[in-house]
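With one protein chain removed, the remaining protein chains of the complex are shown where they sit.
The block that comes next holds chain A.
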Amino acid sequence: MLLYKTSAWKIFAAFLMVAPLFFQTTHAKTVTLLNVSYDPTRAFYHAYNQAFEKYWKAKTGDDVVVYESHGPSGKQARSVIDGMQGDVVTLALSGDIDALNKYKQLIDPNWQSRLPYHSCPYYSTIVFLVRKGNPKNIHDWDDLIKPGVQVMTPNPKTSGVARWNFLAAWAYALEKYGSEDRAYDFVKQIYQHAPILDTGARSSSLSFIQRGLGDVLISWENEAYMALNESKPGEYELITPSVSILAEPPVAVVDSVVDKKGTRAVAEGYLNYLYSDVGQTLAGEYYYRPSNPKIAEKFKDKFHSLKLIPIDKVFKGWKQINNKFFKDNKIFDKIMSEINR
């Protein structure tokens, strides 16, 4: 009916109106790269991208522009699954990168062995941030479950760092009490002290810093340092517990995307440069612990030493962890339903 009544030029006009949406302009000459990352890396990658753009220009003569996308780690992984053209992913946990292959194979399943230090150029851990003068006298995990202490931690179902927080508490209890049942009780008590479960790390620190809620914020070490830097001196104190988790945020090239866009060389160069002295030093300056021991030595005084428990040793990888703790009706859900019976 529509075609029958309209003359050809009208169809053509309609086509012209729609056309720009389907054809992308192709005359951009510089190479662009999209780094899909999680929230707390914003400042670090901002500095690193500038360093890399200069380095790549000097090395190959090509102009490269790196765009960044930040958001909660799981959500970012989902965007890539749903078709966001991220050349590289730099996420909070390897489980989120593994998830890229959930529906279609977007990435080589052995991605984690492709780069040094099982694809983690920097690592971090989970520490506490407390208010001025540490009024509730918090020094270790046990102090979090003292009466009257309110703990700020996001919801592990929606936040990557919250899973690290959960596992750090679990690892501590396992180390100290030696049994899974005791660890379960300990973690349950921590969540009994949590008045709010924000959906992400950002909103959790917002609640702690802006709204003055809670006595202690469980947080990434680098986020805690950034918060210290941005606030008035002495307003908050960073407390490093005796035991915590070795949190390794991995990086990877997304094979299906770089092969399609023809950006593999730049994308690999981008990640490799993270392991260079420049990249490692920058990571240290932005409060990530560099994986290269030689550079880490330079930042020895910056970070407190503590016992770091690698997740592979205790929990046997993210797939197991998610199945055991965070899937529906698993340990976290059990804890919450017991608390709110």
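What we mean here is this: a residue touches a chain if its C-beta (ideal position, glycine included) is under 8 Å from a C-beta of that chain, and two chains touch if they have at least 3 such contacts; residues count from 1.
The rule is simple: contacts and distances are computed from a predicted model.
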{"item": "Protein that the absent chain corresponds to, by UniProt name, given \"PDGLE domain-containing protein\", \"ABC transporter\", \"Sulfate transport system permease protein CysT\" or \"MoxR-like ATPase\"", "value": "\"Sulfate transport system permease protein CysT\""}
{"item": "Touch criterion as defined above, residue of A:Gly178, A:Gly212 or A:Pro233 at the omitted chain", "value": "A:Gly212"}
{"item": "Contact partner of the left-out chain, one of A:Thr32, A:Gln85, A:Gln112 or A:Thr199", "value": "A:Thr199"}
{"item": "Touch list for chain A against the chain that is not drawn", "value": "2, 5-6, 10, 13-14, 17, 72, 74-75, 77-78, 81, 99, 102, 155, 157-159, 194-199, 203, 206-207, 210-213, 322, 326-329, 333, 336-337, 340"}
